[in-house]
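Here the complex is missing one protein chain, while the rest keep their positions.
Chains: A and B, in written order; residue numbering restarts at 1 for each.
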């Protein structure tokens, strides 16, 4: 399904999902991102790499936060950016998704950053777009969120350079999380030997054991000796279904607190894709504590998105 | 009414409507657009012609598609662009249109691209604006949509360079179409000898014969031997009135199908301003077929808007 994102020279053409990519490509993304990271002075590096290119944010699901990171990344590469609010666009006039894409393509837009509630929407677009247009998946359904996974890998590598010796636990609503799915694929590909998911039984997908991860329903048992804890955001709407009893009870069993951290490695780091629900999946003392690398993840997200944009738009096949 | 758009040297100052312009000006717009068209490599030409200029999209009617084409055109000329969502702007505080214009003008905005549901709104603005500010009509009421007409003329000329020998049919809701009105004026001015409109009687305006066009109520009769077919979009809301029975019946009588095309010239092209209603005014086989130049129209729209912006902002009278 993901072969479409690699061209015949093995270069990244689209960025649709982590599944199916190889270790070399993932490391190239991380290394390219390094070149965009601010130095200690935090002076902004604005580079002319994509000057004259037009990047369109096509967000069918509203997410100001994620859209902003892509917009910032594009502007720091000197591209022109168009933001599409799909509710107010011509789809309300009954235009099909493909017609809309073909129109934007005819306007010589060079890249579409797509968020969509339907799994596979970015793949579908990549299959129907002109050969010189690029698609970046900014989250599709409960499927993948590959730039989030790569910024997570980047942040892990900053603190734990050797993936081959890591114990990583992903905690929370695995069932509905495209972040978890992309992270698991990336950790596997990068050679992490011990990947664990920790969640109540109702939030663990059936096919998960096939991915080669260990499943825990008890937080303390699952966190034993881990180096990296990746918390997931608990969607408030899960509470409205029968999947979970209450946020209070969820916090009691799965909320990350100082006490829960007693069993982890002394240098373990705490991650979260944001925005965090304080007191639901994570205690404020932990979110703001010394182990937390949550805001570093946000910073790294800009560099990772710059890397993916620069790499895909730089590999136009002739 | 349109004299205001030409300065004393005969140059384009505003672009408000096709009516009243001469053949020379229209050809100059087409030729200027040619210089902005992407070459075969489709490499983006970003030019510094309007660097430091500020262009404001003032859309009182929502149209993401049209606004996007103007925004792209402005950015490719290196102008700064402001998008005004009029619903959320200070007009909701009871500010008058003229006060709003004078305020934006005081901020040294150089051009307003205006879409408004009221006929003549852009003319009204042009009459009340400072001499160094430019107005572009992006569609006013059921009056004119001059940039659409010029991109249509551009696309026709690409395929049929000699306007003086053409047979052109415009098909659909002529009554409510500013596109039809602007296209008819442009075709007349450029010397097209045979202009036909094809529509049910309820969708043909009374004064149309004065414009020197031939009126047909039957699709096959009207399409006989034409070189160019310009389809119009059927507004869904027309169905709610007594003007038309149903989309199904409309398609039976006026929908453009492969069968209907049997009577046209062998090299005839099919045009549509978009977004298309598949299965309402046009069959998908035709819209996506070899005669269709619909996506070329979209591409040409960027170049035409660049041309009009560059020409009007370059002719400041001293």
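By our rule, a contact is a pair of C-beta atoms (placed from the backbone, for glycine too) under 8 Å apart; a residue touches a chain by one contact, two chains touch by 3 or more.
Everything numeric in this text was worked out from a predicted model, so none of it was measured.
Colleague: Touching the absent chain in the whole complex: find that residue among B:61, B:80 or B:265.
Modeller: B:80
Colleague: If the hidden chain were put back, which of A:5, A:54 or A:69 would touch it?
Modeller: Here the residue in touch with the unshown chain is A:69.
Colleague: Out of A:23, A:46 or A:248, point to the residue that touches the absent chain in the complete complex.
Modeller: That would be A:46, which touches the missing chain.
Colleague: Check the options A:128, A:159, A:214 or A:278 and report the residue that touches the missing chain.
Modeller: The one listed residue touching the chain not shown is A:278.
Colleague: Determine and list the subunit B residues touching the chain excluded from the picture.
Modeller: For subunit B, the residues touching the absent chain are 51-54, 80, 82, 84-85, 88-90, 93-96, 99-100, 102-110, 132.
Colleague: Extract the touching residues of subunit A with respect to the undisplayed chain.
Modeller: Against the missing chain, subunit A presents residues 38, 42, 44-46, 62-65, 68-69, 71-72, 75-76, 236, 274-278, 295-296, 298-299, 301-302.
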